[in-house]
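Handing you a structure now.
With one protein chain removed, the remaining protein chains of the complex are shown where they sit.
Showing subunit A:
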Amino acid sequence: MASSIRDELLKVLIEHQPHFLSGEEISRRVGCSRAAIWKHIEELRHEGYEIEAKPRNGYRLVYRPDRVAPEELAPHLQTKRFGRHIRYEYSTPSTQTLAHQWAREGAPEGAVVIAEEQVQGKGRMGRTWHSPPQTGVWMSLILRPPISLAEASQLTLLASVGVQQGIKRVTGLPIQIKWPNDLLIHGKKVCGILTELRGEQDQIHYMIIGIGINVNTTSEHWPEELKKIATSLAIESGGHLHRATLIAAILKELEEVYQEYLNSGFRVIKSKWEQAAGMLGKTITARTPQGLITGVAERLNESGALLIRTDQGVIPVYSADIDWKEI
């Protein structure tokens, strides 16, 4: 890896922040010459890092730009596989598109595509996702689960549980899941998840879980029609969030729930999902491609479909947009 010296250097600097570390000590820890260290420090400064140099004291990190590059994530990652291979772009049409390419080229499970900005962020059925630069988390996780195609939709619910737990751990915000996997705070959307799958009848080649989170977005970033239905973690918490920390927390939670799922199946995920869902027990309307269904949201079935109690009995809903009013 070409950038490993720089990653290591940054890691050492972050670990010692706000203290100084001598050039010799740094070169010993990173395992390269002091000249090489100088060069990499220059490069980091170029990317917006402020590194103070003081004779006899050495170097210290003063300011880190808010980036979600691999070297910024590395010090925070606590996962075994998720996020251990990262493809990072400042700007890309869509992290989903890149992830598809990478998966076809053989990306390992847990590989992640991350961008600071998406110019054609993908939503469901050709819809767009508004992803202004450096304000959110726009990433796509590649999975190769050893499960049947019919079970694969369970992973979209699993993803919402993992992301919900990660965000909650970092921010403490009251974040709820709307079926199947939107995340809402006070009824407004803060995160969307789009899962795409390539496979054959009896085998999944790969799945891509696309996650878009409005983190430091402020309402002036949005067109008028989005302001009523969207929110961000910064708006809700009243403060700026460090995105790399958030990503690391989300990847850790995702890896844990995924491992739990592979070990013991959907049951545990299902109950976690039901605990985090805001709509159970409420009267909702499901807008399905086959028409409207109104009734009380009861629970999930074993595939992750939403069971709605109506006058005609309990109906499993597989595809729908859900509306409900908080009373």
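Just so we're on the same page, a residue touches a chain if its C-beta (ideal position, glycine included) is under 8 Å from a C-beta of that chain, and two chains touch if they have at least 3 such contacts; residues count from 1.
Note that contacts and distances are computed from a predicted model.
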Protein name, per the UniProt record, of whichever chain is missing from view ("NADH-quinone oxidoreductase subunit K", "TRAP transporter large permease protein", "Biotin carboxyl carrier protein of acetyl-CoA carboxylase" or "Electron transfer flavoprotein subunit beta"): "Biotin carboxyl carrier protein of acetyl-CoA carboxylase"
Listed residues A:G48, A:P65, A:P174 or A:G199, member touching the removed chain: A:G199
Which of A:A35, A:V119 or A:L149 contacts the chain that the document leaves out: A:L149
Selected residue (touches chain absent from view) among A:S219, A:Q290 or A:T310: A:Q290
Touching residue (missing chain; options A:P108, A:G187 or A:P316): A:P316
Hidden partner interface residues of subunit A, rising order: 124-127, 148-157, 180-181, 193-202, 207, 288-290, 301-305, 316, 318-319
